[in-house]
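Here the complex is missing a single protein chain, while all its other protein chains stay put.
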Amino acid sequence: MKNEFLQELIGSWSPNLVFSEEGSQYLNVIIPVDELHAIMSKLKYNDQTSFDYLFCLSGVDWGEELGVVYHLESTTFRHSIVVKTQTADRENPTIDSVYDIWATAEFHEREVFDFFGITFSNHPNLKRLFLTDDWEGFPLRKDYEDNINMIIK
Amino acid sequence: METITLNSNFKSEEYFINMGPQHPATHGVLRLLLTIDGEIIKKVEPDLGYIHRSIEKMCERDSYQQIVHLTDRMDYLSANINNEAVCLTVENALEMEIPDRVKVIRTIIGELTRISSHCLWWGVMGMDVGALTTYFYGFRDRELLNDIFEETCGARLTMNYNVPGGLMFDIHPNFVKRVKDFITHFKNKLPEYDRLLTNNIIFQKRTKGVGILSREDAISYGASGPVGRASGYSCDVRKHHPYSALDQVTFNEALRTEGDTYARYLVRIQEMWESLSIVEQLIDNIPEGEYRVATNAVIKLPKGEFYQKVETARGELGVYIISTGVKSPYRLKFRSPGFSNLSLLNHIAVGGKIGDLVATMATLDLVIPDIDR
Partner (left out) sequence: MPEEVANIAEMVLIALVYLGIFAIAGLFLVLLERRVAAWFQLRIGPNRVGFKGLLQTMADAIKLLSKELTGTTKADKFLYNLAPYFVIISSLMALSVFPFTKEFQAFDINIGIFFLIAVSSIGVIGILLGGWSSNNKFAMIGAMRSGVQTISYELSIGLSLLTMVLITGSLQLSEIVEVQKSGWLIVQGHIPAIIAFMIYMIAGTAETNRAPFDMVEAESELGAGFHTEYSGMKFAYFFLAEFINMFIIAAIATTIFFGAWLSPFGITESIPWLGVFWFLLKALILIFLMMWFRWTFPRLRIDQLLTLEWKYLLPINLVNIMIMALLVWLNLTISF
(Lines give C-alpha, C1' and ligand atoms only; values in the text may rest on other atoms or scores of the structure.)
Protein backbone atom coordinates (compact mmCIF):
# COMPACT_ATOMS: atom_id res chain seq x y z
CA MET A 1 0.00 0.00 0.00
CA LYS A 2 1.19 3.45 -0.75
CA ASN A 3 2.06 5.85 2.00
CA GLU A 4 -1.00 8.05 1.36
CA PHE A 5 -3.41 5.16 1.89
CA LEU A 6 -1.52 4.06 4.98
CA GLN A 7 -1.60 7.55 6.36
CA GLU A 8 -5.32 7.83 5.73
CA LEU A 9 -6.13 4.44 7.23
CA ILE A 10 -3.99 4.74 10.32
CA GLY A 11 -4.94 8.36 10.82
CA SER A 12 -8.53 7.26 11.08
CA TRP A 13 -7.80 5.21 14.19
CA SER A 14 -6.88 8.12 16.41
CA PRO A 15 -6.79 11.91 16.11
CA ASN A 16 -3.57 12.27 18.08
CA LEU A 17 -1.17 10.77 15.55
CA VAL A 18 1.42 12.88 13.73
CA PHE A 19 2.68 11.74 10.32
CA SER A 20 5.78 12.87 8.54
CA GLU A 21 7.92 11.73 5.64
CA GLU A 22 10.71 14.28 5.64
CA GLY A 23 14.22 13.18 6.48
CA SER A 24 13.38 9.48 6.19
CA GLN A 25 12.78 6.91 3.50
CA TYR A 26 9.74 5.46 5.29
CA LEU A 27 6.47 6.90 6.55
CA ASN A 28 6.86 8.00 10.19
CA VAL A 29 4.06 7.96 12.75
CA ILE A 30 4.43 9.52 16.17
CA ILE A 31 2.07 7.96 18.69
CA PRO A 32 1.51 9.26 22.21
CA VAL A 33 2.62 6.86 24.89
CA ASP A 34 -0.78 5.97 26.30
CA GLU A 35 -2.21 4.94 22.92
CA LEU A 36 0.81 2.93 21.87
CA HIS A 37 -0.32 -0.59 22.61
CA ALA A 38 -3.78 -0.19 21.09
CA ILE A 39 -2.50 1.26 17.82
CA MET A 40 0.33 -1.27 17.56
CA SER A 41 -2.15 -4.07 18.01
CA LYS A 42 -4.26 -2.69 15.22
CA LEU A 43 -1.22 -2.30 13.01
CA LYS A 44 -0.53 -6.00 13.24
CA TYR A 45 -3.98 -7.48 13.17
CA ASN A 46 -5.74 -5.19 10.69
CA ASP A 47 -6.09 -6.99 7.35
CA GLN A 48 -5.06 -4.05 5.24
CA THR A 49 -1.91 -3.11 7.12
CA SER A 50 -0.84 -6.51 8.53
CA PHE A 51 2.52 -5.38 9.91
CA ASP A 52 3.64 -8.71 11.31
CA TYR A 53 7.43 -8.30 11.14
CA LEU A 54 9.10 -6.01 13.66
CA PHE A 55 12.61 -5.76 12.39
CA CYS A 56 14.16 -3.04 14.49
CA LEU A 57 13.43 -1.68 17.94
CA SER A 58 15.79 1.10 18.98
CA GLY A 59 15.90 3.36 21.97
CA VAL A 60 16.86 6.98 21.33
CA ASP A 61 17.75 9.78 23.70
CA TRP A 62 16.36 12.86 21.93
CA GLY A 63 17.98 15.28 24.36
CA GLU A 64 15.02 16.11 26.53
CA GLU A 65 12.83 13.12 25.88
CA LEU A 66 13.57 9.44 25.81
CA GLY A 67 11.92 7.53 23.02
CA VAL A 68 11.65 4.25 21.20
CA VAL A 69 11.60 3.79 17.43
CA TYR A 70 9.93 0.74 15.91
CA HIS A 71 10.50 -0.35 12.31
CA LEU A 72 7.67 -2.54 11.05
CA GLU A 73 7.23 -4.43 7.82
CA SER A 74 4.42 -6.50 6.40
CA THR A 75 5.31 -9.88 4.95
CA THR A 76 2.19 -10.00 2.82
CA PHE A 77 2.16 -6.49 1.32
CA ARG A 78 5.88 -5.68 1.73
CA HIS A 79 5.25 -2.14 2.92
CA SER A 80 7.09 -0.59 5.86
CA ILE A 81 6.40 2.00 8.46
CA VAL A 82 8.30 3.63 11.30
CA VAL A 83 6.53 4.18 14.62
CA LYS A 84 7.97 6.56 17.16
CA THR A 85 6.97 7.27 20.68
CA GLN A 86 8.59 9.30 23.39
CA THR A 87 8.19 10.31 26.98
CA ALA A 88 9.51 13.43 28.68
CA ASP A 89 9.85 11.75 32.06
CA ARG A 90 13.56 11.02 32.44
CA GLU A 91 13.38 9.85 36.03
CA ASN A 92 10.96 7.03 35.51
CA PRO A 93 10.19 6.55 31.85
CA THR A 94 7.55 3.91 31.23
CA ILE A 95 6.24 2.58 27.93
CA ASP A 96 3.92 -0.32 27.21
CA SER A 97 5.60 -3.48 26.09
CA VAL A 98 4.67 -4.93 22.72
CA TYR A 99 6.00 -8.38 23.59
CA ASP A 100 2.53 -9.88 23.34
CA ILE A 101 2.20 -8.60 19.77
CA TRP A 102 5.67 -9.43 18.42
CA ALA A 103 7.68 -11.99 20.39
CA THR A 104 10.98 -10.55 19.21
CA ALA A 105 10.36 -7.50 21.37
CA GLU A 106 11.30 -9.41 24.51
CA PHE A 107 15.05 -9.22 23.95
CA HIS A 108 15.00 -5.86 22.21
CA GLU A 109 13.12 -4.20 25.06
CA ARG A 110 15.52 -5.68 27.57
CA GLU A 111 18.33 -4.08 25.62
CA VAL A 112 16.57 -0.69 25.63
CA PHE A 113 16.00 -1.00 29.37
CA ASP A 114 19.65 -1.86 29.86
CA PHE A 115 20.99 1.12 27.95
CA PHE A 116 18.33 3.80 28.44
CA GLY A 117 16.46 2.87 31.59
CA ILE A 118 13.03 2.84 29.95
CA THR A 119 10.73 0.50 31.87
CA PHE A 120 8.31 -1.53 29.79
CA SER A 121 5.11 -2.47 31.57
CA ASN A 122 3.82 -6.02 31.16
CA HIS A 123 7.22 -7.31 30.11
CA PRO A 124 7.73 -10.90 31.35
CA ASN A 125 11.40 -10.62 32.32
CA LEU A 126 12.68 -7.05 32.45
CA LYS A 127 16.30 -7.30 33.58
CA ARG A 128 19.55 -5.97 32.27
CA LEU A 129 20.76 -7.92 29.28
CA PHE A 130 24.36 -7.06 28.47
CA LEU A 131 25.62 -5.23 31.53
CA THR A 132 26.00 -6.79 34.94
CA ASP A 133 23.03 -6.63 37.27
CA ASP A 134 24.68 -4.17 39.62
CA TRP A 135 25.72 -1.63 36.98
CA GLU A 136 24.66 1.91 37.80
CA GLY A 137 23.51 4.29 35.15
CA PHE A 138 22.29 3.93 31.60
CA PRO A 139 25.19 4.20 29.18
CA LEU A 140 23.55 5.22 25.93
CA ARG A 141 21.88 8.29 27.42
CA LYS A 142 23.50 11.51 26.35
CA ASP A 143 24.10 12.64 29.94
CA TYR A 144 25.95 9.47 30.97
CA GLU A 145 29.35 10.10 32.48
CA ASP A 146 31.98 7.50 33.11
CA ASN A 147 35.50 8.74 33.57
CA ILE A 148 37.03 5.28 33.65
CA ASN A 149 35.47 3.59 30.65
CA MET A 150 34.68 6.42 28.26
CA ILE A 151 37.21 8.22 26.09
CA ILE A 152 35.83 11.50 24.81
CA LYS A 153 37.61 13.21 21.96
CA MET B 1 26.17 -12.07 36.36
CA GLU B 2 23.04 -14.08 36.59
CA THR B 3 22.14 -15.11 40.10
CA ILE B 4 19.87 -18.07 40.34
CA THR B 5 16.95 -17.68 42.69
CA LEU B 6 14.70 -20.60 43.35
CA ASN B 7 11.13 -19.66 42.70
CA SER B 8 8.00 -21.62 43.22
CA ASN B 9 8.08 -22.94 39.66
CA PHE B 10 11.23 -24.95 40.34
CA LYS B 11 10.33 -28.55 40.94
CA SER B 12 12.48 -30.78 43.04
CA GLU B 13 13.42 -33.21 40.30
CA GLU B 14 14.75 -30.49 37.99
CA TYR B 15 18.26 -29.19 38.18
CA PHE B 16 20.35 -26.43 36.68
CA ILE B 17 23.16 -26.90 34.29
CA ASN B 18 25.35 -24.08 33.16
CA MET B 19 26.64 -24.30 29.59
CA GLY B 20 29.45 -21.87 28.99
CA PRO B 21 30.72 -19.25 28.66
CA GLN B 22 33.74 -21.39 27.80
CA HIS B 23 32.22 -24.36 26.13
CA PRO B 24 33.01 -26.19 22.92
CA ALA B 25 29.50 -26.01 21.56
CA THR B 26 28.33 -22.48 22.14
CA HIS B 27 30.28 -20.86 19.29
CA GLY B 28 31.62 -18.01 21.29
CA VAL B 29 31.16 -16.63 24.75
CA LEU B 30 27.55 -17.43 25.39
CA ARG B 31 26.28 -18.66 28.68
CA LEU B 32 23.15 -20.76 28.70
CA LEU B 33 21.32 -21.59 31.88
CA LEU B 34 19.46 -24.82 31.34
CA THR B 35 16.79 -26.17 33.60
CA ILE B 36 16.53 -29.85 32.91
CA ASP B 37 14.55 -32.79 34.12
CA GLY B 38 16.59 -35.89 33.35
CA GLU B 39 17.36 -35.38 29.70
CA ILE B 40 14.42 -33.14 28.83
CA ILE B 41 15.02 -29.41 28.75
CA LYS B 42 12.49 -27.29 30.57
CA LYS B 43 13.92 -23.81 30.08
CA VAL B 44 16.83 -22.18 28.30
CA GLU B 45 17.95 -18.74 29.34
CA PRO B 46 20.83 -17.08 27.53
CA ASP B 47 23.13 -14.78 29.45
CA LEU B 48 24.78 -12.25 27.17
CA GLY B 49 27.29 -9.48 27.51
CA TYR B 50 30.60 -11.31 27.76
CA ILE B 51 31.92 -9.60 24.65
CA HIS B 52 29.96 -6.38 24.75
CA ARG B 53 32.22 -3.59 23.54
CA SER B 54 29.72 -0.69 23.38
CA ILE B 55 30.16 -0.30 19.63
CA GLU B 56 27.01 1.80 19.34
CA LYS B 57 28.28 4.32 21.87
CA MET B 58 31.65 4.49 20.16
CA CYS B 59 29.94 5.21 16.86
CA GLU B 60 28.46 8.38 18.37
CA ARG B 61 31.89 9.94 18.52
CA ASP B 62 33.70 8.39 15.51
CA SER B 63 33.71 9.53 11.93
CA TYR B 64 31.96 7.46 9.29
CA GLN B 65 35.18 6.01 7.90
CA GLN B 66 36.12 4.87 11.38
CA ILE B 67 32.69 3.33 11.93
CA VAL B 68 33.28 1.02 8.97
CA HIS B 69 36.27 -0.43 10.79
CA LEU B 70 34.15 -1.26 13.81
CA THR B 71 31.58 -3.23 11.87
CA ASP B 72 33.71 -6.13 10.85
CA ARG B 73 34.47 -6.90 14.47
CA MET B 74 30.81 -7.56 15.01
CA ASP B 75 30.05 -10.51 12.80
CA TYR B 76 33.55 -11.38 11.80
CA LEU B 77 32.49 -14.20 9.51
CA SER B 78 30.61 -11.88 7.16
CA ALA B 79 33.00 -8.98 7.62
CA ASN B 80 32.82 -7.71 4.07
CA ILE B 81 29.03 -7.62 4.06
CA ASN B 82 28.94 -5.69 7.32
CA ASN B 83 31.30 -3.11 5.89
CA GLU B 84 29.15 -2.92 2.78
CA ALA B 85 26.08 -2.19 4.92
CA VAL B 86 27.51 0.94 6.52
CA CYS B 87 29.06 2.13 3.26
CA LEU B 88 25.73 1.75 1.46
CA THR B 89 23.90 3.69 4.19
CA VAL B 90 26.35 6.56 3.92
CA GLU B 91 26.34 6.53 0.13
CA ASN B 92 22.55 6.46 -0.11
CA ALA B 93 22.27 9.28 2.40
CA LEU B 94 24.68 11.41 0.41
CA GLU B 95 22.95 10.25 -2.83
CA MET B 96 26.26 9.34 -4.45
CA GLU B 97 26.51 7.66 -7.84
CA ILE B 98 28.53 4.50 -7.38
CA PRO B 99 30.26 3.13 -10.50
CA ASP B 100 29.18 -0.27 -11.77
CA ARG B 101 32.62 -1.70 -11.27
CA VAL B 102 32.40 -1.08 -7.57
CA LYS B 103 28.95 -2.64 -7.33
CA VAL B 104 29.97 -5.80 -9.14
CA ILE B 105 33.14 -6.28 -7.13
CA ARG B 106 31.28 -5.66 -3.89
CA THR B 107 28.73 -8.31 -4.81
CA ILE B 108 31.39 -10.86 -5.77
CA ILE B 109 33.31 -10.33 -2.56
CA GLY B 110 30.09 -10.42 -0.54
CA GLU B 111 29.08 -13.76 -2.02
CA LEU B 112 32.55 -15.21 -1.52
CA THR B 113 32.30 -14.11 2.11
CA ARG B 114 29.01 -15.89 2.40
CA ILE B 115 30.54 -19.12 1.05
CA SER B 116 33.45 -18.79 3.44
CA SER B 117 31.12 -18.31 6.39
CA HIS B 118 29.02 -21.30 5.41
CA CYS B 119 32.14 -23.47 5.03
CA LEU B 120 33.03 -22.74 8.61
CA TRP B 121 29.44 -23.30 9.67
CA TRP B 122 29.39 -26.70 7.98
CA GLY B 123 32.61 -27.78 9.63
CA VAL B 124 31.41 -26.74 13.05
CA MET B 125 28.00 -28.33 12.52
CA GLY B 126 29.59 -31.70 11.88
CA MET B 127 31.84 -31.28 14.87
CA ASP B 128 28.93 -30.49 17.15
CA VAL B 129 27.04 -33.63 16.24
CA GLY B 130 30.15 -35.75 16.54
CA ALA B 131 31.67 -36.13 13.09
CA LEU B 132 34.96 -34.53 13.99
CA THR B 133 36.53 -34.74 10.55
CA THR B 134 34.18 -32.25 8.88
CA TYR B 135 35.90 -29.39 10.68
CA PHE B 136 39.09 -29.94 8.72
CA TYR B 137 37.34 -30.26 5.37
CA GLY B 138 35.39 -27.02 5.93
CA PHE B 139 38.51 -25.14 6.91
CA ARG B 140 40.50 -26.49 4.00
CA ASP B 141 38.14 -24.75 1.59
CA ARG B 142 37.90 -21.64 3.72
CA GLU B 143 41.67 -21.29 3.61
CA LEU B 144 41.57 -20.97 -0.17
CA LEU B 145 39.12 -18.09 0.16
CA ASN B 146 41.19 -16.48 2.89
CA ASP B 147 44.17 -16.52 0.56
CA ILE B 148 42.16 -14.80 -2.17
CA PHE B 149 40.99 -12.16 0.29
CA GLU B 150 44.48 -11.63 1.62
CA GLU B 151 45.81 -10.92 -1.84
CA THR B 152 43.10 -8.45 -2.80
CA CYS B 153 41.85 -6.91 0.43
CA GLY B 154 44.96 -7.17 2.55
CA ALA B 155 43.55 -9.18 5.44
CA ARG B 156 42.08 -12.61 6.10
CA LEU B 157 39.42 -11.90 8.67
CA THR B 158 38.73 -8.20 9.17
CA MET B 159 38.99 -7.03 5.61
CA ASN B 160 37.81 -3.39 5.59
CA TYR B 161 37.90 -3.39 1.83
CA ASN B 162 34.74 -1.31 1.42
CA VAL B 163 34.92 2.41 2.17
CA PRO B 164 32.21 5.05 1.73
CA GLY B 165 32.54 5.88 -1.92
CA GLY B 166 33.90 2.59 -3.24
CA LEU B 167 36.73 0.24 -2.53
CA MET B 168 40.01 0.87 -0.80
CA PHE B 169 42.18 -0.57 -3.59
CA ASP B 170 41.50 -1.99 -6.98
CA ILE B 171 41.36 -5.79 -7.25
CA HIS B 172 44.61 -7.64 -7.64
CA PRO B 173 45.43 -8.83 -11.20
CA ASN B 174 45.26 -12.47 -10.03
CA PHE B 175 41.83 -12.07 -8.53
CA VAL B 176 39.69 -13.21 -11.45
CA LYS B 177 41.79 -16.28 -12.19
CA ARG B 178 41.97 -17.38 -8.58
CA VAL B 179 38.24 -17.01 -8.09
CA LYS B 180 37.58 -19.08 -11.18
CA ASP B 181 39.93 -21.80 -9.94
CA PHE B 182 38.17 -21.77 -6.62
CA ILE B 183 34.76 -22.17 -8.23
CA THR B 184 35.93 -25.23 -10.14
CA HIS B 185 37.52 -26.71 -7.03
CA PHE B 186 34.54 -26.06 -4.81
CA LYS B 187 32.02 -27.53 -7.20
CA ASN B 188 33.71 -30.88 -6.63
CA LYS B 189 33.78 -30.44 -2.90
CA LEU B 190 30.12 -29.73 -2.26
CA PRO B 191 29.05 -33.23 -3.38
CA GLU B 192 31.75 -34.54 -1.03
CA TYR B 193 30.12 -32.62 1.80
CA ASP B 194 26.83 -34.25 0.87
CA ARG B 195 28.30 -37.73 0.91
CA LEU B 196 29.94 -37.20 4.26
CA LEU B 197 27.19 -35.55 6.25
CA THR B 198 23.96 -34.79 4.44
CA ASN B 199 23.16 -38.34 3.35
CA ASN B 200 24.39 -39.96 6.55
CA ILE B 201 21.53 -41.73 8.29
CA ILE B 202 22.85 -41.00 11.78
CA PHE B 203 23.04 -37.30 10.97
CA GLN B 204 19.53 -37.31 9.54
CA LYS B 205 18.19 -38.99 12.62
CA ARG B 206 19.86 -36.38 14.80
CA THR B 207 18.41 -33.47 12.86
CA LYS B 208 15.08 -34.39 11.31
CA GLY B 209 12.09 -33.34 13.34
CA VAL B 210 14.28 -31.55 15.86
CA GLY B 211 13.79 -27.93 16.86
CA ILE B 212 10.77 -27.22 14.69
CA LEU B 213 9.93 -23.57 14.08
CA SER B 214 6.65 -22.65 12.45
CA ARG B 215 6.32 -19.81 9.97
CA GLU B 216 4.23 -17.58 12.24
CA ASP B 217 6.69 -18.02 15.08
CA ALA B 218 9.58 -17.25 12.77
CA ILE B 219 8.00 -13.96 11.73
CA SER B 220 6.93 -13.07 15.23
CA TYR B 221 10.40 -13.73 16.68
CA GLY B 222 12.03 -11.74 13.91
CA ALA B 223 13.96 -14.66 12.45
CA SER B 224 15.73 -13.89 9.23
CA GLY B 225 18.25 -15.51 6.98
CA PRO B 226 18.41 -19.28 6.68
CA VAL B 227 16.51 -19.73 9.95
CA GLY B 228 13.48 -17.93 8.56
CA ARG B 229 13.77 -19.42 5.11
CA ALA B 230 13.75 -22.97 6.44
CA SER B 231 10.34 -22.30 7.99
CA GLY B 232 8.85 -21.10 4.75
CA TYR B 233 9.25 -17.36 5.38
CA SER B 234 10.67 -15.72 2.28
CA CYS B 235 12.96 -13.11 3.80
CA ASP B 236 15.96 -12.82 1.52
CA VAL B 237 16.94 -9.17 1.48
CA ARG B 238 18.80 -9.80 -1.76
CA LYS B 239 15.46 -10.55 -3.41
CA HIS B 240 13.14 -8.06 -1.77
CA HIS B 241 15.38 -5.03 -1.35
CA PRO B 242 18.29 -5.62 -3.73
CA TYR B 243 21.46 -3.59 -3.36
CA SER B 244 24.77 -3.33 -5.23
CA ALA B 245 24.75 -5.57 -8.30
CA LEU B 246 22.22 -8.06 -6.99
CA ASP B 247 19.48 -6.92 -9.34
CA GLN B 248 21.66 -7.88 -12.31
CA VAL B 249 21.95 -11.55 -11.41
CA THR B 250 19.45 -14.38 -11.34
CA PHE B 251 19.41 -16.82 -8.48
CA ASN B 252 16.89 -18.86 -6.52
CA GLU B 253 15.96 -18.25 -2.96
CA ALA B 254 16.50 -21.35 -0.85
CA LEU B 255 13.13 -22.02 0.75
CA ARG B 256 11.89 -25.00 2.73
CA THR B 257 8.77 -25.53 4.76
CA GLU B 258 9.59 -28.11 7.42
CA GLY B 259 11.32 -25.71 9.80
CA ASP B 260 13.40 -28.34 11.53
CA THR B 261 17.16 -28.54 11.95
CA TYR B 262 17.62 -30.60 8.81
CA ALA B 263 15.74 -27.99 6.76
CA ARG B 264 18.00 -25.21 8.06
CA TYR B 265 20.99 -27.35 7.16
CA LEU B 266 19.75 -27.96 3.62
CA VAL B 267 18.93 -24.26 3.13
CA ARG B 268 22.53 -23.30 3.87
CA ILE B 269 23.94 -25.97 1.58
CA GLN B 270 21.70 -24.70 -1.19
CA GLU B 271 22.77 -21.14 -0.45
CA MET B 272 26.35 -22.15 -1.11
CA TRP B 273 25.35 -23.42 -4.54
CA GLU B 274 23.42 -20.21 -5.26
CA SER B 275 26.33 -18.02 -4.19
CA LEU B 276 28.65 -19.98 -6.48
CA SER B 277 26.22 -19.35 -9.32
CA ILE B 278 26.09 -15.60 -8.59
CA VAL B 279 29.88 -15.34 -8.58
CA GLU B 280 30.03 -17.28 -11.83
CA GLN B 281 27.63 -14.90 -13.49
CA LEU B 282 29.60 -11.84 -12.48
CA ILE B 283 33.24 -12.84 -12.51
CA ASP B 284 33.73 -12.73 -16.25
CA ASN B 285 32.13 -9.36 -16.84
CA ILE B 286 33.55 -6.96 -14.32
CA PRO B 287 32.99 -3.56 -15.92
CA GLU B 288 35.88 -1.16 -16.33
CA GLY B 289 35.89 2.11 -14.49
CA GLU B 290 36.78 3.85 -11.32
CA TYR B 291 37.11 1.83 -8.15
CA ARG B 292 36.43 4.77 -5.88
CA VAL B 293 34.46 8.00 -5.92
CA ALA B 294 36.03 10.87 -4.04
CA THR B 295 34.29 12.02 -0.91
CA ASN B 296 35.10 14.81 1.46
CA ALA B 297 37.74 14.07 4.01
CA VAL B 298 35.17 14.71 6.70
CA ILE B 299 31.89 13.05 5.74
CA LYS B 300 28.78 14.72 7.12
CA LEU B 301 25.41 13.17 6.47
CA PRO B 302 22.43 15.48 5.99
CA LYS B 303 19.94 15.81 8.77
CA GLY B 304 17.52 12.88 8.86
CA GLU B 305 17.18 9.15 9.42
CA PHE B 306 18.58 6.45 7.16
CA TYR B 307 18.11 2.72 7.18
CA GLN B 308 19.86 0.10 5.05
CA LYS B 309 19.31 -3.64 5.06
CA VAL B 310 21.75 -6.23 3.76
CA GLU B 311 21.76 -10.00 3.81
CA THR B 312 24.71 -11.36 5.75
CA ALA B 313 25.42 -15.04 6.11
CA ARG B 314 23.39 -15.04 9.30
CA GLY B 315 20.40 -13.08 8.16
CA GLU B 316 19.22 -9.53 7.85
CA LEU B 317 21.58 -6.89 9.16
CA GLY B 318 20.13 -3.39 9.50
CA VAL B 319 22.02 -0.15 9.97
CA TYR B 320 19.89 2.69 11.35
CA ILE B 321 21.53 6.13 11.48
CA ILE B 322 19.96 9.26 12.96
CA SER B 323 22.05 12.17 11.84
CA THR B 324 21.98 15.84 12.84
CA GLY B 325 24.41 17.02 10.17
CA VAL B 326 27.68 16.76 12.10
CA LYS B 327 30.56 14.41 11.48
CA SER B 328 29.36 11.62 13.75
CA PRO B 329 25.91 10.08 13.89
CA TYR B 330 23.57 11.20 16.65
CA ARG B 331 22.47 7.59 17.13
CA LEU B 332 23.54 4.50 15.27
CA LYS B 333 21.79 1.21 15.82
CA PHE B 334 22.80 -2.13 14.36
CA ARG B 335 19.94 -4.54 13.98
CA SER B 336 21.88 -7.76 14.25
CA PRO B 337 20.45 -11.01 12.87
CA GLY B 338 21.84 -13.21 15.62
CA PHE B 339 20.04 -11.22 18.31
CA SER B 340 16.62 -12.13 17.01
CA ASN B 341 17.66 -15.67 16.14
CA LEU B 342 18.87 -16.23 19.69
CA SER B 343 15.58 -15.09 21.17
CA LEU B 344 13.83 -18.07 19.67
CA LEU B 345 16.17 -20.62 21.19
CA ASN B 346 14.04 -21.00 24.29
CA HIS B 347 10.95 -21.50 22.18
CA ILE B 348 12.32 -24.33 20.06
CA ALA B 349 14.57 -26.10 22.54
CA VAL B 350 12.05 -26.65 25.31
CA GLY B 351 10.79 -30.20 25.37
CA GLY B 352 13.77 -31.62 23.54
CA LYS B 353 16.92 -33.23 24.81
CA ILE B 354 20.37 -31.80 25.43
CA GLY B 355 21.71 -33.46 22.31
CA ASP B 356 18.96 -31.74 20.33
CA LEU B 357 19.89 -28.38 21.83
CA VAL B 358 23.42 -28.70 20.53
CA ALA B 359 22.27 -29.65 17.04
CA THR B 360 19.72 -26.80 16.99
CA MET B 361 22.25 -24.21 18.12
CA ALA B 362 24.62 -25.32 15.44
CA THR B 363 22.02 -24.59 12.77
CA LEU B 364 21.04 -21.23 14.23
CA ASP B 365 24.61 -20.27 13.38
CA LEU B 366 25.12 -17.67 16.07
CA VAL B 367 28.19 -15.50 16.25
CA ILE B 368 28.19 -13.98 19.70
CA PRO B 369 30.09 -10.76 18.95
CA ASP B 370 27.31 -10.04 16.47
CA ILE B 371 24.75 -10.34 19.26
CA ASP B 372 26.67 -8.53 21.95
CA ARG B 373 28.08 -5.76 19.79
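Structural remarks
By letter and in written order, the chains are A and B; residue numbering begins at 1 in each of them.
Assume a contact is a pair of C-beta atoms (placed from the backbone, for glycine too) under 8 Å apart; a residue touches a chain by one contact, two chains touch by 3 or more.
Since this is a predicted model, take the numbers as computed values, not measurements.
Contacts of the undrawn chain with the visible chains, over the full complex, involve B. Of the options B:64, B:203 or B:306, the residue whose C-beta touches the omitted chain is B:203.
Contact between subunit B and the unshown chain involves residues 15, 17, 24-25, 39, 126-133, 135-137, 140, 196-197, 200, 202-203, 205-206, 353-356, 358.
One rule holds for everything that comes next: only the chains that are shown with their structure count from here on.
One simple way to say how far apart two chains are is to compare their mean CA positions; for subunit A and subunit B this gives 25 Å. Subunit B contributes residues 1-3, 48-49, 52, 54, 56-57, 61, 217, 219-222, 224, 233-235, 240, 303-307, 309, 316, 318, 320, 322, 331, 333, 335, 339-340, 342-344, 347, 372 to its touches with subunit A in the complex.
Of all the residues in subunit A, the ones that touch subunit B in their complex are 22-26, 52-56, 58, 60-61, 69, 71, 75, 78, 82, 102-104, 106-108, 111, 129-133, 139-140, 149-150, 152-153.
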